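Below you'll find the structure I mean.
Every protein chain except one is present and positioned as in the full complex.
When the chains are written out, they are named A, B and C in that same order, and each has its own residue count from 1.
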Amino acid sequence: MTEPDVPGLQRRLADFAAARQWQPYHTPKNLAAALSVEASELLEIFQWLTPEQAERVMEDPDTAHRVGDEVADVLAYLLQFCTVLGVDPLAALAAKIDRNELRFPVRGENDTHRHSSE
Amino acid sequence: MTEPDVPGLQRRLADFAAARQWQPYHTPKNLAAALSVEASELLEIFQWLTPEQAERVMEDPDTAHRVGDEVADVLAYLLQFCTVLGVDPLAALAAKIDRNELRFPVRGENDTHRHSSE
Amino acid sequence: MTEPDVPGLQRRLADFAAARQWQPYHTPKNLAAALSVEASELLEIFQWLTPEQAERVMEDPDTAHRVGDEVADVLAYLLQFCTVLGVDPLAALAAKIDRNELRFPVRGENDTHRHSSE
Partner (left out) sequence: MTEPDVPGLQRRLADFAAARQWQPYHTPKNLAAALSVEASELLEIFQWLTPEQAERVMEDPDTAHRVGDEVADVLAYLLQFCTVLGVDPLAALAAKIDRNELRFPVRGENDTHRHSSE
């Protein structure tokens, strides 16, 4: 059994949807909505937790399973979205990190850092 | 230059955050919230489009760039979330597809199919 | 029985949370996360529907009930968020409509209109 990789998972997801004739549902707009819904289901696990409780979610086996399951759902819809629109998600992220290295240069130790979301 | 892969991108993202002392912000709860916010920014591109317009978003270079950029942001926060909590996203998705193959068996040609989100 | 109004619903929600000692959970950040999660649950009802199917969701009693239930959840967290931070939601919306009337003037019949999200 080989390690799963992104192109192999994209093929498995495409075959899975095709075998069940789900492609008509998997429009770019629907997949973007589904991705957003699944990301919210992941957030839901954390919504009432203190930061300290949130750090320890993997200690409870049921919650750990739920976290892995929601991660899988988010990744599944992200990859299917990318397949449908012809976006290479790994190349897109590598290019973004390149841009962010220029945009947020590492400054000297005594600088005041300001966190940015991008 | 080698092809980017998920473990390599996770290392680059971790190094990027460490060099800018952003780790205190990158708690599991904050990263789950940021992932959800970025998924909504991807959806925002599609919110007013008809299904037909949504199929053609990559024909416009500016929109295509924006789509790639939001895909990168979603993947970046998903991978950072997984790094912080020790979740293997590719293994989680492979296991989920295995489970779904049992849960949604492919039926005969004449069956009525009902689409399910999971 | 009087008609419910926003200030009355805000009081009922505050009393409900206080009687169950839920206030420690109802921080601004948690309520913003919960609001976002509930808005996604409303979207989930529509994610695989065509625009035409989506127009008819209220014809099915179960779906109609689910829509009303998710609308209630979104409004509940929005009002609780506003109570905790001292925001008047109706005044905020009235002010926003005033601003948008200046920002998006109604143009002549033959102009080309471009829809904006704000």
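Observations
By definition in this document, a contact is a pair of C-beta atoms (placed from the backbone, for glycine too) under 8 Å apart; a residue touches a chain by one contact, two chains touch by 3 or more.
Being a predicted model, the structure only gives us computed values, none of them experimental.
Here one chain is not drawn; of B:33, B:57 or B:87, the residue touching it is B:33.
Of the residues in chain B, those that touch the hidden partner chain are 25, 30, 33-34, 36-37, 39-41, 43-44, 46-48. The missing chain lies against chain C, touching residues 3-6, 9, 12-13, 16, 19-22, 25, 27-29, 32-40, 42-43, 45-46, 49, 51, 54-55, 57-58, 67-69, 71-76, 78-79, 81-82, 85-87, 89-97, 100-101, 104, 106, 113, 115, 117-118.
Along chain A, the points of touch with the absent chain fall at residues 33, 36, 40, 44, 47-48, 50-51, 115, 117.
In this text, only the chains that are shown with their structure count from here on.
Per-chain CA centroids place chain A at a distance of 27 Å from chain C.
Taking the mean of the C-alpha atoms as each chain's centre, chain A and chain B sit 3 Å apart. Multi-chain contact residues of chain C (touching two or more other chains) are listed as 33, 36, 40, 44, 47-48.
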